[in-house]
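The complex appears here minus one protein chain, its other protein chains still in place.
Showing chain A:
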Amino acid sequence: MSEIIETPDQAKQDPTYFQALKELLFQLADDDLLIAFRGSEWLGLAPHIEEDVAYSSITQNTMGHAVMYYNLLEALGVGKADILAHDRKPSERRNGSYLEKRNGEGTYLEEPYYDWALAVVRNYFYETFKKIKLEAIANSSYQPLAHVARKVLMEHPYHLAHWRIWMRQLQGATEEAKKRIQDRVEEAWNEFADVLELGALEADMRKHQLIMISAEELKAKWLEEVNNVLRETPQSPLQQKYGNGRNGEHTGDLEQALDTLAEVYNSDKTAAW
């Protein structure tokens, strides 16, 4: 049984503990940041106004979750939360590569031909994963992180339920809806695998009981969950077409996301807000 670590100072005493903790926090923060950024690009474009209210509410809250993890990193002396969010190179980012993917063709300002099927599949897959990962962190040896995980888990059921309903509804709707969802499911199957990874420091995260689940168990649980909702689960193994985001491998879509996200910040890095 690993001991309980209550403060940032205690966490920094063992370098392997500190490294593994930082790595895990960057995964959690960067995942929520990117999915929330892609969500924010849907503002005003969702299929109907009630969905616009719902999706933007989920997105705002998810961004709030990212902020809590960046704040935990700040408390550990890694850097200011704002800078960690805005000013790290793509190679330093730890989000799963599928989460940075563009919403579709076009850009927010010009011809945003975004695909709602991608939004539904991606968010449903992500929220299902997020629940399993956070449940394995709610008893983390790092108390401040365990507290944040418990907080997020109280808000998260509304997010997951929302996307699960969309999946069920569209899979039971017209032939076109079924096909478009299924196409995005097949696509995700080739791209989602690294989201379920814990990265290069998994062994240390487990040894120090920062997280109570292995990547293998995480993947098995995720497959079991989504299998209950998918009409047709692809039989092929999950792939990570774009590399392993947990190890800093990313696509041009991440650069595009960060350039847009940090445009105002980059225009005057010393401005006070």
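By definition in this document, contacts are C-beta pairs under 8 Å (C-beta built on N, C-alpha and C of every residue); 3 or more make two chains touch, one makes a residue touch a chain; residues count from 1.
Throughout what follows, contacts and distances are computed from a predicted model.
Among the names given as "Putative ABC transport system ATP-binding protein", "ABC transporter permease", "Phenylacetate-CoA oxygenase subunit PaaJ" or "RNA polymerase sigma factor", UniProt records the absent chain under the name "Phenylacetate-CoA oxygenase subunit PaaJ".
Only one residue from A:5, A:29 or A:68 touches the chain missing from this view: A:68. Checked against the full complex, the candidates A:57, A:91 or A:233 give a single residue touching the omitted chain, namely A:57. In the complete complex, the hidden chain is touched by one of A:5, A:33, A:146 or A:213, namely A:146. In the full complex, chain A touches the hidden chain at residues 50, 53-54, 57-58, 60-65, 67-68, 135, 138-139, 144, 146-148, 150-155, 157-158, 161-162.
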